[in-house]
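For this view, one protein chain was removed and the others were kept in their places.
And then chain A:
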Amino acid sequence: MQTPPRLDLSGITKRFPGVLANDQVSFAVQPGEIHALLGENGAGKSTLVKMIYGIMQPDAGVIRWNGAPITIANPKAARKLGIGMVFQHFSLFEAMTVLENIALGMDAKIPARDLEAKIVAVMQQYGLKLEPHRIVSTLSVGERQRIEIVRALLLNPNLLIMDEPTSVLTPQEVEQLFVVLRQLAAEGCSILYISHKLHEIKALCDTATILRGGKLVDTCDPAVETSRSMAEKMIGGSLKDIQRGEGRALGKPKLIVQGLSVPKDGPFGVALKDIGFSVKAGEIFGIAGVAGNGQNALLLALSGEVAAQNAEAIYVDTTCVGALSAKQRRLAGMASVPEERNGHAAVPDFSLSDNAILTARDRMGMVSGGMVNARTAKTYAGEVITAFSVKATGPAAMADSLSGGNLQKFIMGREIMQKPQVLVVSQPTWGVDAGAAAAIHQALVDLAATGSAIVVISQDLDELLSLCDTLAVINEGRLSNPMPVAGANIEEIGLLMGGIHGETQTPELSHAS
């Protein structure tokens, strides 16, 4: 090729105390190429792009831009070169307007009116819809991502870095995003696309670079590879499928929810409206939906942190638990795992054994006569660590000393080993690496096989489709009719997830806040 690559990394190394985050990573991105950066959590993708975007400096190695070696001192220098970045966690300012948010991302001082005109022009060029004067906190996740994209596009980027852009989007929003990205690439902009969703990479990317444990494993053509072969390169071993027992029969309904309504808590909360579903013994029931549609409220209502308005709304077997507290519901056989690991499911500054006491004290006999039996707790925590292969120094390890995946395995294990009749989990594999995710999925399937009813609330549709027997979609606090996963229509699920947040929404309606 005559022209030098747009971006050429050679021998990039970055060391943190105790960890080698990137070890001699070398690859190149050509002009107009959509280049995937693949790897598990902790593989070093984020560190690598932070160095390309100037947030961190490499300890060793050379970055070449259009053939010339350069040092990218800070994000401002990166933007000056024409490097734009769309972060996984949006760097948005909730209480400010779309326009102010975009202005903050611009280095040139542009008067607000000129900036607005530019924004409108970019949005028209790429078919992005956004109202400049709305406050960000009133926008959907997809709209927020559009702010980031517009912000990056206003710089006329030569290289756009997208960090896991689709993890929070509906399938339709993903399609729209891909149209924009393909248009950009056709105009000559290179795109570095970070993801672990392999079918997206096959659909979108020209080249894929795979990282594992900070090292470059392979640079390959995703069109030639299969999803499975790329996944195995990512985890460095063969992928385990979920093992389901043969001839599983579902029992009688274990968890019955009917007419569950909860008013919203605070200005940004979501009210639950007349939720109803039932989960049979041995069934895994999935609840899909875009973030912020009532998933949190639903988990709190099911776990007992928020009591139902109507005590009859929730039954476990024949016991009415709607008015019971979380502790009483646990005694009735209903356990739950919230989305947030640190600070909600576990106390970060407590040892694993103390964290075990928090939810397992009654069911596992850790408390008698008001006194904590520390030995029982320690034994139980040790059993969980062994059974779920949690990487920890032992029951005395502090919860926040564990990696996200290991803490999640411990928390899931803590609940599952209590053999609950009903288990409600939210985002069981959020931010967890593929190996730990597979272990968690298998543990859920095994629990269901013993006759428990399981509810999985997740934004990851792929996870729900591979794990669940039945699926329903939550949108704006309402739950759709359940549908069997076998033969589910992705298109229809996507439309349900979009709800009125989708593109059919009229601009007038969206001003209502």
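By definition in this document, a residue touches a chain if its C-beta (ideal position, glycine included) is under 8 Å from a C-beta of that chain, and two chains touch if they have at least 3 such contacts; residues count from 1.
In this text, contacts and distances are computed from a predicted model.
Only one chain is not pictured, and the protein name UniProt records for it, out of "Formate dehydrogenase major subunit", "U32 family peptidase", "ABC transporter permease" or "Glutamine--fructose-6-phosphate aminotransferase [isomerizing]", is "ABC transporter permease". Check A:I12, A:M56, A:V98 or A:L154 against the missing chain and you find that the one touching it is A:M56.
The chain not shown here is touched by just one of A:S91, A:Q183, A:N310 or A:S325, and that residue is A:S91.
Where chain A meets the chain that is not shown, the touching residues are 16, 54-56, 74-76, 79, 87, 90-96, 100, 103-105, 109, 135, 137, 266-267.
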